[in-house]
Each structure stands twice: as C-alpha cells, then as structure tokens.
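The complex appears here minus one protein chain, its other protein chains still in place.
When the chains are written out, they are named A and B in that same order, and each has its own residue count from 1.
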Amino acid sequence: MIPELGHFALMLALLVTLVQGVLPLLGAQRNQPQWVALARPATAAAFLLVLFSFLVLTWSFYSNDFSVEYVAQHSNTQLPTLYRISAVWGGHEGSLLLWVLMLTGWAQAVALFSRRLPEAMVARVLGVLGLVTFGLLAFVLLTSSPFERLLPAVEEGRSLNPLLQDPGLVFHPPLLYMGYVGMSVAFAFAIAALLAGQLDAAWARWSRPWTTVAWVFLTLGIALGSWWAYYELGWGGWWFWDPVENASFMPWLVATALIHSLAVTEKRGSFKNWTVLLAIAAFSLSLLGTFLVRSGVLTSVHAFATDPRRGIFILILLAIVVGSSLLLFAARAPKVSLGGRFALLSRETLLLVNNVLLVVACGAVLLGTLYPLLIDALGMGKLSVGPPYFNAVFVPIMLPLLVLVAAGPIARWKHAEIGPILRRLWPAALAAVLAGAGLPLLAGEWHAYVALALALAVWIAAAIVLQTVERFKTGKPTASWWGMQIAHCGLAAFVVGVAMVSTYEEERDVRMSPGETVTVGGHTFKFLGVHDVRGPNYVAARGSFELTKDGKPLRTLYPEKRNYDTSAMPMTEAAIDAGLTRDVYVSLGEPLEGEAWAVRVYFKPFVDWIWGGCLLMSLGGLLAAADRRYRIRVKQSAAATAAAAGATA
Amino acid sequence: MNKFLLPLGIFIVLVALLAVGLNLNPREVPSPLIGKPAPDFSVPRLHAADQSFSPKEMLGKVWLFNVWASWCVSCREEHPLLVEFGKTGTVPIVGLNYKDKREDGQRWLARFGDPYLLSAYDADGRVGINYGVYGVPETYLIDKQGVIRFKQIGPITPEVLQNKIIPLAQELNK
Partner (left out) sequence: MKKPLALAALLCCLNVAAQEAKPLAEDPVVEQRLVNIATELRCLVCQNESLAGSQADLAKDLRREVRDLIKEGKTDTEVKDFLVSRYGDFVLYRPQVKPQTYLLWAGPFILLLVGIGALVAYLRKRERQVADTPLSEEERQRAEALLKENQS
C-alpha cells in the first residue's frame, strides 16, 4: 500500500506542476493577480508531494520491501543501512526521482527567497520551472516509475553494485544533481526575462546568486566524483574523459562562462543576449547530459540499464524545452539594447574573451564526445575518441585563459590601458618566470610542460597577492571580491596539482612476499602480510603495509581486496596516505603463489591540490553568492525601472 | 536572416544526430576483416589433439566458422539454431572452441549436439585475437577463395540466418 501512495503523490504532483506551469505564466502575461498568486502555493505543493514520494521510496528501501521491483534490484537485507538509503539513487528510476525532487526543491527555494522580487517575475520563474518539472515527472511516470511492483515478491534483493557501496555514492550524485538541476533556475530566470521583455541589469542581479550557488554544487559534485574514481577504482586516475564525465563537465564550462558574463550584465548592462543564451545553454547541456547517460547512445562506465523508450522520451523533452527557448530567444533578442559603452581594451572585453575560450572548450568536448556517434550515423565506421584527444585539444584552449585570469580583475571597466596593467603586473610576471625556471628543478627533472604550468599558477597567485595589497589601501574589500580571488586561487592550485601529478607521479608493480619492501618517491612500503576480515556483506583480504620515509615510520596502511557476497567481481579498496604535497597509494592486486601478492604502489605529488583547488573555487563561489548586495532590498530605482518597462511592454 | 536563429539551427542539427544515434548500437564494432583473406592458423582439433586444423583445408568450399565456448552463455542461445542449420547441409560449419577446457568443450557438444564438421581448439585465444574476436559467440562466412564475406557478432538469430547467411552462402556457392 505504501509504495502506491508514493506513486499517487507523483501523479498528484504532475497535475500540480501543470497548474504551476500554466496559470502563473498566463497570469503574468495578462495581468491577472489571482493567477499570479497561484505560483507559490503550487510550487510548495509540488515540492511536498515529490518529497513525500521520495520518502516513501526511501522507506521501501529502509524496510527491505522487495515487492517493489526497483528495491529488489538495488538493495538487499545484508546491505548496511547507510547504503540502503543511498541505494535509493543507485539506479535509473530513483536517481531520476532525486533529480525531480531537487528541481522542485530549487523552485521552492526561489519561492521562499524571492520576496523582494516583483510578483510577476516570480510567477514567471516558478511557471517555467513548473513546466520543466511537469516534463520530467511525466518522464518518471510513463517510463521510469520506481514504484512498479514485483509480484510475487522475492525473498532477497539483488543488492547494490559493490562499486557504489561507498560514501562517495552517498554524496556525489546529490551534489552533482544539485548543480545540474540548479542550472534550471538560471534558465528559468532567463526565460522569464525574455517572456517579460525585460532583460536588464536587475534580472542579472536576481539570477546571479542562484547561478553561482548552482555552479558551486556542480563544482563540488564533479570534484567529488573525480576523487571517488581516484580512490575507488584502484587505478589512481582522477579524470578519464568518459562521456558521462564530459556530460557533467560541459555544463560546468558553460556555467563558468555564465557567472562571468552575468557580472558584466549586472554591472554594465552589456552582453544581455549572450548571457541569456549562456543560461539557456547551461541548462540545455544539463538535459543533454541526462540524455547521454540514460539513453545508451554512448558507452560509458556509468551507463544505466537502458531502454530505448527512455531515450526517445528525453530527446523529445529536450527538443521541446530547448527548441522553444531558443525560438523565444530568436524572437526577443533583436530588440534588446546593447548596454553601456566600453573600449576595445576593458574588463568587458577580457570577460568576453574568457567566455569565448570557455565556450570553445565546451564545444571541443562536445565534438569529441559526439564524434563517434556522428561517424557511426554517417555510416563511416566506428571509432573512439579518448583521453589523448581531449588532452591534446583542451589544454591549448585553456592556456590563454590562465594568462588572462591574472589580468582580468586588474583591468578597469569601460576603458583600460595596457600601460598601467603591465606596470602593476610586472612583479607577478617576474615571479612566474622565476618559478617556471626554478620550481620544477626542486621536484625533479625540468620539463617545459610543468614549467609552463607552474609559471602560470604563480602568475595567477602573485597577481592576486598584488591586488590584495592594493585593494587594502583603498578600504575593505567586499565578500564577492574575496570570492573571486579565492576561486582564482583555486584555479592556480588546480593547475599545480594537474601538472605535478601528471609529470612526476611514480608507479611500481611488484610481487611482494611478507617482509619485502618497495620504495616509490622516497617512501618505503614494507609488506607485513594479508589476513581475512569479515565486513557486513563481504569478506576482504586485508593487507598491512608499514610506510616509512627516510627510515622514520609514518603509519600502517590497510588496502583490501573485497569479495562481496552478491557479486563475482572482487573489489579493490586502495589505501592512501594523503598529504599536502603528496599522496602515497597502495592497492592489492591478485594473490600469487605462497604468501606473495601482486601489489601496486603510487607516489602522487600534489594530487590533492586538484580537489583542493576545486574546493577553493567552491568556497569562492559561496562567498560571492553571500555578498550583501544580493540581500539588501531591491532598490526603488530597480522597481521603478521594472514598472517603466512593464508599461511599455 | 535573423542571426539569432543560429543557436536554434545548431540545436536542431544536434537533435537530429541524437535521434539517429538512438537507433545505433554503440557496442557493436564492425570487423575490418570483411573482404580480407581469413587469417591462417594451425591448431589441434578439439576431439583429436594429435590432428591439426588449418583454414587452408577449406579452400574451394563456402563455409561457416563459428567461435564458441562452454562457458559462454549466449552460445547456448544460438546453438539449437546451428544444430538445425547443420542438418540442412547448406554449408559445412567449423567450430573454434575458444579459451575452453578440452573436456568441458567435448562434454558441452555431447550434451547440446554437435553441428560442426570439426572444432578447432584455441586454448590460449590467439586464433581468436587474429580473427578480432571480442565477444563470443562470433560467426564468419568464408568463401571459396578463403575471403571473409560476413561476420555476425553475438548469437545468430533466425532472422540473420534466413535473411543474411543463407542467401549469401547460396550466392557464393553458385
């Protein structure tokens, strides 16, 4: 009975989102306050209904209700409670329900925190979100209901893929979806502004904190996924250019362009059309990612069990949502004013260059991801596009961006001059050259690639220091200023991590008997032996390795080889000693003759800077989104502007 | 022309591509060996370890080369079809017992029927690699000159047999 309640709640939610999607939009267009007033209650009702349905599914997992097919396929009684709950989003149907829950959650958040916005605007934003939710709910109900019954019920469920029985799965999908779905808010603001014919600085200011917060979630979600792959897959890699990774990276690139472009639109009223287009593109790419992951058109390590009906449904949804948005854009964009004037060299121009580079990078990733499909569709055979391609084309596009990151915040709005920029940045340039020449020698052999990367990182960091010193002379900086600098610092740290680990990492594959040692990157592992350990639903062979550096013991590491009761594939659990300047990483391979084991050890210098950099970027985003100016009441002037624009529309 | 229609245009092309892509199977990799001479090899036979088999022996005949193994689940699926087809005598079928234990392979054939003229025994999978085998079962149709004319990846279905293999074999036999 309880699962049917969840199903019923979803059907009710479908009706409610239809109301939420149609009436407020019409009301705002025709000036009908009663219809406009429906927006908030309908949003709240949709959110509560979907939340209820989600909790019902969670309860089915918690109570081991194997009469629900989805539960029977993704859980079993031996699964620890934490993973029983995270298994809710361990498969297609449940993760889609999580998607919808977050969509209604974001809409509810907009409804709560938009008291200062004009009612018509709020109604339009919530209406657009309502329509998108309606489409996705229809998708869930028609093709992917998690509440389908399995009759007769089975005694025991099939359990969750052991790869997914990890704290990583508890946090990675929710964070990633928060980011993906959060792009819908920027999208809804953009469509609302286009509908109202009111594309102005006020619109940019309203949607900016939402976009930034969604971007923070997306950054954290991607970084966590990367870290998870690093420690869980046991190969020590952190990014594989897998189609599904690309599907999350493309919206990130466009969202990064968008938060920069929104800055110009808010402060200077320029690039409005471009900003709107980016907002549409960011959400479209989120939907495209959902399509790529769930339709089976591309093979990926992440692929869900596929069903062609689902692919067709999402493709139609994508075509309707994005097609109509772009049509609306084409109709409204020609009338939008150009905004403030600026010179060829100005912060506006530099931010536009940033946007061009990020969008081109996104285009390159899209091209590489879809190219095998294109060639296949044209009947020209099958080919693969993998990491060597992406590294070869992506890095050169990003290099100029790293050069400009230092100069952008220094250039003045409207009109900048090359002289003062150079005068202020020459110490940073000097530091960069010295760093490029010297630092790689400290780490090992000098390579042009790592020298360039370190020089760029120091260039960015030194420019930030210079700006901070100058800024304090003129008064206390704002939170959003700090946010920008910290995020850029994160980028520098990320570059250091990538360059160092890809150049100086060391790897050894050895056969070890107890008592033997292996040394990698100055760290010595001594193998103490393997003993069996019983986990909640697996048996593990746990190795003990004593880690020493220069004869001093550091700690003992316990990598495991797990055999889950429900799976034939043994799982490798690497053991990692993480540190600020290096990780050392050990994983057990196969047992060999006697007490010997195949063992793989890695030395990974600065690898944690990759995720540390992403954390700094996210922290910067949070600070920027928390800036006071988004919380103070919309100035009367903005309201007056809106009224004036409304009068002409 | 309204230049703001450009994004919509790009998007329509993208959707068209994805729609076509939905009907393709990304897991199926076509073989580059079609139209090329079947790679030569010489390995022992499954039922007679002292005798060897080489595709050269089949020159002048149109024949079917079927890669199978006792551990392969989908082989069970296609096997009855092969047994039936073997009875018609349209073309001889040679098996390649791929990465199997000799006894297991023999027992499997004894249990489910043996449609093969003979089975070659590829213990270490080297012959398989030369034929580009990546998912058992796989089946090749080879003509009188020893050229591979058709390859089926995965189990043969009745449709593939009726619509592709049989007509092509009859044509090659003319």
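By our rule, a contact is a pair of C-beta atoms (placed from the backbone, for glycine too) under 8 Å apart; a residue touches a chain by one contact, two chains touch by 3 or more.
Here the structure is a predicted model, which means the values were calculated and not measured.
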Any idea which chains on screen the missing one touches?
A, B
Which listed residue (A:A109, A:V170, A:L528 or A:L554) would be found touching the missing chain in the intact complex?
A:L528
Looking at A:V71, A:A87 or A:L352, which makes contact with the chain not pictured?
A:L352
Listed residues B:G9, B:P32 or B:P158, member touching the removed chain
B:P32
Of A:A44, A:A109, A:L141 or A:V360, which sits in contact with the chain we cannot see?
A:V360
Residues of chain A in contact with the chain not shown:
235, 237, 240, 242-243, 299-301, 337-338, 341, 344, 349, 352-353, 356-357, 359-360, 363-364, 367-368, 371, 375, 380-389, 392-394, 397, 508-519, 526-528, 546, 589, 598-599, 636-637, 640-641, 643-645, 647-648
Absent-chain interface residues of chain B come out as 26-27, 29-33, 99, 124-126, 128-132, 134-135
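Criterion: only the chains that are shown with their structure count from here on.
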Between chain A and chain B, centroid-to-centroid distance (C-alpha), Å:
43
Flag every residue of chain B that touches chain A in the complex, lowest number first.
2, 4-5, 7-8, 11-12, 14-15, 17-22, 24, 26-30
Complex interface listing, chain A residues touching chain B
273, 277, 280-281, 284, 288, 291, 295-299, 308, 311-312, 315, 318-319, 322-323, 326-327, 329-330, 333-334, 370, 372-374, 376-377, 381-382
